[in-house]
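With one protein chain held back, the other chains of the complex are shown just where they sit.
Read from first to last, the chains carry the letters A and B; within each, the first residue is number 1.
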Amino acid sequence: MGNVLVWAIWIGAAAACLGSGIAVVSFANPFFSALALIGNLASLAVLFLLASAEFVAAAQVLVYAGAVMVMFLFVIAYLGGRADTPFEGGPSWVSFGAVLAATALLVEIVVAIGLKAGDLLADEAEVGAAFGSPAEIGRFFLTDHLLAFEITSIVLLIAAVGGVILGTKTRAEEQLDRLDKAAP
Amino acid sequence: MLGDYFPFLVYAFLAAVIPASMIAFSFIFATPPQKRVKARFLPFESGVSEGAPKQQRFTVSFYLTAMLFILFDIEIVFLYPLAIVLDALGWFGLVEFLVFVAILGVAYVYIWRKGALEWK
Partner (left out) sequence: MTEPWWISVIKALIIINLVLVGFAYLTLAERKVMGRMQLRYGPNRAGPFGLLQPAADLMKLIRKESFFPASAVDVLYIASPFVAAFTALSTFSVIPFGPGWEIFGYQVDGQVVDVPISLILIFAIGSIGTFGFIVAGWASDSKFALLGAMRTCAQLVSYEVSLALSVLGVVLMAQSLSLTEIVAGQDGTWWYVVPQFVGFVVFLLAGTAETARAPFDLPEAEQELVAGYHTEYGGMRFGLFTMSEYINLITLSGLAVTLFLGGWHFFFLDGLGPIWFLVKLLALLFLFIWIRTTLPRLRYDQLMRFGWKVLLPVATLNAVVTAILVVAL
């Protein structure tokens, strides 16, 4: 019974993932696209959970769906009405070619994985009890992937600088504002 | 491990059915209005109308707040798994933890000094 349930959830989440992904690119209104992206991220989190990566699933929802999407929605609100300029061009030969190339690539990857893996895929994956647990991830941060972990904090520092530069006014702009206020 | 999540599935199903049924009730048991007046369906307004609100723009402070939130949210997601194993890893882990927090502290001081924490 349990296995059937897992399969049903997997199929549902995978379908939701694909459907919301298509919805993201096909909505003309950026607000709807952003909402579809939230659905996409949430269904991805379910797929992570089914792959026993429970901490990654929670972190995915917390950071991507919870934080990044809030900023997307704020930016859409900040841009106001100017944001919705619908896509003008119809289907062209270029887009047709792009789809064809992407499909070919996908088929190639599937075939390559199939050939390389051979009958390895027939075996069930062995997942240890600690796999995906927060403690295991924390241990990896501080031992095997120490450098990546420390560099993350520097990346965050750079992101803070970039965000502040984009979001605050320069001194010259502030001076102009003051002049605007002073002049009647 | 997935078995642990079965009760959550049941509970989440109930948590979805109850609000959904309440919304359904809000259609089924609704009292029909005696008279349809067009003004009733206009958005609530007080003072002079400035047109459709979707056209108006919001202050950039909202964007900045969300940006900073992403930063600190990522920090938290990194610190939680760390916090669990910190005792086990001892001083070596602590130094790494402090370096991580210190670099973010630099970012925080920068944000503060640039006035990005002021609401305008």
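Going forward, a residue touches a chain if its C-beta (ideal position, glycine included) is under 8 Å from a C-beta of that chain, and two chains touch if they have at least 3 such contacts.
From a predicted model like this one, the values you see are computed outputs, not experimental measurements.
Student: So which of A:Val70, A:Leu142 or A:Leu157 would be touching the chain we can't see?
Tutor: Looking across A:Val70, A:Leu142 or A:Leu157, the contact with the absent chain belongs to A:Val70.
Student: Residue by residue, what part of chain B touches the chain that was omitted?
Tutor: So the residues of chain B touching the unseen chain are 3-8, 10-12, 14-16, 18-20, 22-23, 25-27, 29-33, 38, 41-46, 50, 52-54, 56, 58, 61-62, 65-66, 68-69, 72-73, 76, 79-80, 83-88, 90-91, 93-94, 97-98, 101, 105, 108, 112, 117-119.
Student: Counting contacts across the full complex, list the positions on chain A that touch the omitted chain.
Tutor: Against the missing chain, chain A presents residues 31, 35, 38, 42, 45, 54-55, 58-59, 61-62, 65-67, 69-70, 73-74, 77, 133-135.
Keep in mind that, in the parts below, only the chains that are shown with their structure count from here on.
Student: Just curious, how far off is chain B from chain A if you go by their C-alpha centres, in Å?
Tutor: 16
Student: What does chain A use to touch chain B in their complex?
Tutor: Interface residues on chain A, with respect to chain B: 2, 5-6, 9, 49-50, 52, 54-55, 59, 62-63, 66-68, 70-71, 74-75, 77-81, 127, 129, 134-135, 137-139, 141-143, 146, 149-150, 152-154, 156-157, 159-161, 163-164, 166-168.
Student: Spell out the residues on chain B that touch chain A in their complex, using ranges where they run on.
Tutor: Checking each residue of chain B against chain A gives 1-3, 5-6, 9, 54-71, 73-78, 80-86, 88-89, 92-93, 96-97, 99-100, 103-104, 106-108, 110-111, 114-116.
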